[in-house]
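Missing here: one protein chain of the complex. Every other protein chain is in place.
Let's turn to subunit A:
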């Protein structure tokens, strides 16, 4: 070490004091859930590489700029992290008061999608085109507001100490609150998002301590509803075809079975260590459609192999594991419900997304949290991370 260095060290004394304060016992940084944060950042970075690999040759998509999607993905991640910081800064309790407004805005946005302002991508009418080539998928935000809204309704009286469990009336109100945006999303139709929302509602009800009758009743109703939807022909042909192709991918390998087949070939051919980044023939050859968004996991499977794919699942596991702990350890029911809702959301969406690339789930248009390209999804999941952090930070330190 030189003298100059020691000068610098002393020169930045006040700053050091700031850092010390940041990492002091009971400080905000100390109380943050670092495993979740680091896992989320790692997933986003892995995602950016995978998105880059999937899009660098897709000239018809990237407008000749091979970094187009990479830069945007990193930008989205940055905005997402900023949203997370904002969320932590405000705190989930403070946000609680804003829940009616947030809910109202998100419902308004999805209603907008149904107007001529909305646009259709891949058969789902779920986007709002914004100027500058951006587009918004409000159903992603609805997932957050449903969680917040239901948590607010269900937890208020319990947290106030009036009740041990939410009563039937509250549950009905909460279900009504969730049902409105779900019906709208179903009209788009964005079946994947509706499925996620159903699972979120289920998770929220479970965590709220509502009567078993509600939980099982909802599961039963959901099953009946699914049968009814199937029988009444509410589904579009493309949706039925996807399910048929899921049941039997060899049915039409050039048509609807194509996605599933190519995805499975891509992942299967990866083997243990993969073909190496940017060396996957399925990826380079653009055999898997929608590879930067819904099928991003196939890039990991092919180019990074079992090691890379396993790492993504593991990182998601860390986030979910820690989120479950947050749900269990927080004192307020409100925080528990929010955390549990996020767990249900992330878990189902990750399972559905990876599961469809592995051929164990039907194909629906759902992004893989943090990894898939897509601003709305990225913002929503980072806000969710912010909520988790806020719940953790604001919980009184136990011992």
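Please note the rule applied: a residue touches a chain if its C-beta (ideal position, glycine included) is under 8 Å from a C-beta of that chain, and two chains touch if they have at least 3 such contacts; residues count from 1.
Definition applied: contacts and distances are computed from a predicted model.
As stated in its UniProt record, the chain not included in the shown complex is "Penicillin-binding protein", which appears among "Insulinase", "Spermidine/putrescine ABC transporter permease", "Dehydrogenase" or "Penicillin-binding protein". Of the candidate positions A:57, A:156, A:173 or A:394, contact with the hidden chain is made by A:57.
Which of A:51, A:95, A:191 or A:316 touches the hidden chain is settled by the complete complex: it is A:316. Residue in contact with the omitted chain (choice from A:106, A:193, A:330 or A:377): A:330.
For the chain missing from the display, the contacting residue among A:54, A:113 or A:207 is A:207, taking the whole complex into account.
For the chain missing from the display, the contacting residue among A:135, A:156, A:173 or A:269 is A:269, taking the whole complex into account. Considering the complete assembly, subunit A touches the hidden chain via residues 57, 164-165, 203, 206-209, 262, 264-272, 281-282, 284-287, 301-302, 305-306, 309-310, 313, 316-317, 320-321, 324, 327-333, 336, 340, 343-344, 347-348, 350-351, 354-355, 358-360, 398.
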